[in-house]
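Please find one structure pasted underneath; my questions will follow.
For this view, one protein chain was removed and the others were kept in their places.
Think of it as A and B in the order they're written, each chain with its own count starting at 1.
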Amino acid sequence: MSIQRIDAGPRMSQAVVHGDMVYLAGVVADKRGGTSVADQTTQVLARIDDLLSQAGSDKSRLLKATIWLRDIAAFDEMNSVWDKWVIPGQTPARACVESRMAAPDILVEIQVTAVKN
Amino acid sequence: MSIQRIDAGPRMSQAVVHGDMVYLAGVVADKRGGTSVADQTTQVLARIDDLLSQAGSDKSRLLKATIWLRDIAAFDEMNSVWDKWVIPGQTPARACVESRMAAPDILVEIQVTAVKN
Partner (left out) sequence: MSIQRIDAGPRMSQAVVHGDMVYLAGVVADKRGGTSVADQTTQVLARIDDLLSQAGSDKSRLLKATIWLRDIAAFDEMNSVWDKWVIPGQTPARACVESRMAAPDILVEIQVTAVKN
């Protein structure tokens, strides 16, 4: 079965599709200087919507999500955006932990797995 | 192919089933005040047994596990419980790292992927 890669860079692909499974990279916000965790979460989830769409899926088909926060104290702030984004009854299995990420101004990174429509 | 969600809350589901695949959320202990890493690990693995059962699977069918410890110094203590829980010859691929989690009294969080029986 063939593998389809979306935004396949020399280091990583932004999404990989195999059969009806869609694996996204950990997504971070593009505009980060002076932004809040809520701002970055909004950007990240918009980018995830876009990648899922390119892969033939959408947020109603999420299986799993992993969320990394630079400071776990931002848990409620991140969730204030997350909770409005997910679809009640169609929420993924999720884990959220604290880790530093590739750059100091990355406050949140989210990675999801979904299935195609 | 349809997706079945178990304990589907507004933020996340405790388990998501797609085809024969079972994706659990990161599970933490419910009773945490004054408990040890071993205590919390025991609670977490009992909850995982319960969720796997609801999803039509069990610990003999584990594919993958991710373990987060608040303090990696508790690695041996967590493993003392883990090693008795897993079935020799049917152990999952595993990673275990240190991260802070959603609340300060969460000492361990475990997330597994399994297949249905």
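By our rule, a contact is a pair of C-beta atoms (placed from the backbone, for glycine too) under 8 Å apart; a residue touches a chain by one contact, two chains touch by 3 or more.
From a predicted model like this one, the values you see are computed outputs, not experimental measurements.
As for the chain not pictured, it touches subunit A at residues 1, 3, 5, 8-16, 18, 21, 23-26, 66, 68, 99-102, 109, 111.
Subunit B residues in contact with the hidden partner, per the touch definition given at the top, are 20, 61-65, 72, 75, 79, 82-83, 86, 88-99, 113, 115.
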